[in-house]
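Read the structure below first, then the notes.
Of the protein chains in this complex, all but one are displayed in their positions.
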Amino acid sequence: MCGITGLKPTYGRVSRYGMIAFASSLDQAGVLTAGAADAALMLREMAGFDANDSTSVDTPVPDYVATLEQPLAGLKIGLLQEFFDKGLDPENERRVREALQVYEQLGAKLTVVSLPNLPLSVPVYYVVAPAECSSNLARFDGVRFGHRCENPRDLTDLYRRSRGEGFGAEVKRRIMTGTYVLSAGYYDAYYLKAQRVRQLISADFGRAFKDVDVLMGPTTPTPAFAIGAKTADPITMYLNDIYTIGANLAGLPAVSIPCGFVQDLPVGLQIVGPHFSEARILAVAHALQRATDWHTRLPPGYA
Amino acid sequence: MSAWETVIGLEIHAQLATRSKIFSGSATTYGAPPNAQANLVDLGYPGVLPVLNAEAVRMAVKLGLAISARIAPRSVFARKNYFYPDLPKGYQISQYELPIVAGGVLDIQLEDGSSKRVGITRAHLEEDAGKSLHEGLPGVTGIDLNRAGTPLVEIVSEPDMRSAKEAVAYMKKVHTLVRYLEICDGNMQEGSFRCDANVSVRKSGADKFGTRAEIKNLNSFRYIERAINYEVQRQIELIESGGKVVQETRLYDPDKGETRSMRSKEEANDYRYFPDPDLLPVVLEEKFIESVRASLPELPDQKAARFVSQYALSAYDAGVLTASRELADYYENVVREVPQEPKLAANWVMGEFAAALNKDGLDVTSARGKVPPQNLGGLLLRISDQTVSGNVAKVVFATMWSSGALADTVIAEQGLKQITDAAAIERVIDEVMAKSPGQLADYRAGKDKLFGFFVGQVMKATGGKANPAQVNELLLRKLRG
Partner (left out) sequence: MSLTREQIASIAALARLELTPAEIPVYQQTLSRIVDFIGALERAPTADVAPMAHPLPGLSQRLRPDVVTEVDRHEAYQSNAPQVAASLYLVPKVIE
């Protein structure tokens, strides 16, 4: 949506120690760069085991830069059927399919794969992430650091006003949602249920990767909306994440690269790989960026 | 038979004696200046993450094996979410649905000598909170987070106890056990070992439990007994006057000797437990569990049973001597010197030795420095071979305690050797009899009680050194005439 390359590594590839925790089972530091080559360079420096993070995985970090130019011939690309649905803007779809044609010319084979539980990604995410966030943000209480309200009457007042004043509206909304889905009587129906559906989604990805090397699809259903245009209805805003959230839930590495413009707004193509396949997906992204120049173009007015 | 039955369950929190905290590398030593041992992880700063202390896990497994419980091959940490200033993250990392230890038992000895088996529902690992200080700070409370993150094992008993005395016996047994296992120093004044008591009453013979009240943070055996007894009375009186027991948390006030309801903690605590995503499941292999099992010391019950069979001691004596590993080891080292007199050794360790260390406020380890077990053994040898009498030995011991000298040295220097020469004793008896013709006549006329008078006189004349058995025997013969 912003005309840049964005990479989210496999969960556990990059240490979370030092990052303000939002949703612990999803958080993963990534990079936003001008292209896959830069992303490979950055990731090579960022990735690695950290003893301070219990969820950090101890596997060697490959030289992502050295493998960027691996040939694509025979690459099996799975097109996520659930993403090419009526929610996808037809112009966005056209740009994405143009990019896919380039991959075919480079020797890749396209197949359609179905991940039937994938459409539930957004509701799953909007239970799990707020729940974990509501707990992670409890430490912001005005006691040891951060904003403290003026003249607290008592402890409860200290907590309520410091936190009420210190957090922005969307954060408070997520804390409220998260507190609700974890609360007594709702935990089973929401949090536990969402984590079970998450298992289903992850299993869908696992099954797909038996037949294909990478999965591809549009990054967003529509071009970018204007700032402030959709904040009234949270759900409409959340639904923009519909294509990318699945990879987060399954902890999979994914990269989004520009593949053209719709009404001067950039369109993104996402590439998702199995766990720890960053070298592969970066090379695949890089291949498109060698064969085309969408990632270097700026819309008129921004040059 | 009382109309009412008391039902008690205890939740014991024991601080594990690790060097560092459960989730951070901060020190756990007691008494450091405020917040000197609270690092960023303990303070719950943004961006910090927990990493689990291997020794805490090992200690929990030791405990589980010692109470014949099941060690969970896979256990999970969960977040218990609530707001309190001594809880920096706004949640406590604990274990909820999958604790590391499940289902154990502990046998306790009751006052009448009988044994009772108390069930233990579970034991789990969790982190301790910090401390709130209210004294000397007008209008504010000061928070010290040194204790935040110290590893705890929470031991939850079944509601199997039926009296305050049983509850105390159980708590003492757990206290002994954790010290035997060297997983907790059991220092209740420092807060290393605390307990909450869940107390309810029901009509005798009823099968449903009554509503229970929880008495929190009891940190002395005496307080527990008093608090429970007060609470039981309170509940009975409440029900008998038509009231209902409310499920609530109460505190014991030792000065007033009563329990009172805590200022209500809001929302009746919806802790919103969920598995902590920052920690992975703890997976323990059979090999590891077996290696911990192999490292277990002889447990209190095993040691007591061995003392009964090996040293022919009563169950009571064995129980007293094995109350701590240090005392039991001391005793066995004494017996090594005088193997023919295990009962004598038991009497002296439980008697003179225990009295001396209590008087000076010492623990066994410090007391060893005063009178090493070999030295006490040496003294007992001299009783056994009749060099000194039991009473004289007590005098010798007192000197040994204060000077650290050996028994033989003290006996020689103070000339305390027992007089066992029958002729010498007879001469003394003759003198005493000659000096007390009145008492002699009375005794021979039938006043048997005067025998003690003569014994006393003989002892006085010999400076207490005459062998008592010989004195008795010879006096009896001579007094009869």
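For clarity, chains are labelled A and B in written order, and residue numbers in each chain start from 1.
Keep in mind that, in the parts below, contacts are C-beta pairs under 8 Å (C-beta built on N, C-alpha and C of every residue); 3 or more make two chains touch, one makes a residue touch a chain.
This is a predicted model, so every value here is computed, not measured.
**Q** Write down which of A:G48, A:P62, A:G87 or A:P123 is the residue touching the left-out chain.
**A** Answering carefully, the residue with contact to the hidden chain is A:P123.
**Q** Pick out which of B:P85, B:G319 or B:P342 touches the chain that's been left out of the picture.
**A** For the chain that is not drawn, the touching residue is B:P85.
**Q** Which of these, A:T33, A:N92 or A:S134, touches the one chain of the complex that we don't see?
**A** Residue touching the chain left out of view: A:S134.
**Q** Which residue among A:R16, A:R95, A:R198 or A:H286 touches the omitted chain?
**A** A:R198
**Q** Counting contacts across the full complex, list the positions on chain B that touch the omitted chain.
**A** Against the left-out chain, chain B lists 18-20, 24-27, 32-40, 43, 45, 51-57, 74, 76, 83, 85, 132-134, 137, 139-145, 251, 262-263, 266-267, 270, 272, 275, 277, 279-283.
**Q** Could I get the residues of chain A that touch the absent chain, sorted low to high?
**A** Looking at chain A, the ones touching the missing chain are residues 10-12, 25-26, 51, 54-55, 57, 117, 120, 122-124, 126-127, 134, 138, 141-146, 148, 152-161, 163-165, 167, 172-173, 175-177, 179-181, 183, 189-190, 192-200, 202, 233-235, 238, 249-252, 275.
As a convention for this text, only the chains that are shown with their structure count from here on.
**Q** If you average the CA atoms of chain A and of chain B, how far apart do the two points sit, in angstrom?
**A** 57
**Q** Can you list the chain A residues touching chain B in their complex?
**A** Interface residues on the chain A side: 16-21, 23-25, 51-55, 131-132, 135, 138-141, 143-145, 155-156, 159, 179, 182-184, 187, 191.
**Q** Which residues, counting only chain B, touch chain A once they are in their complex?
**A** 43-52, 79, 81, 83, 85, 88-91, 143, 266, 270, 272-274, 277-280
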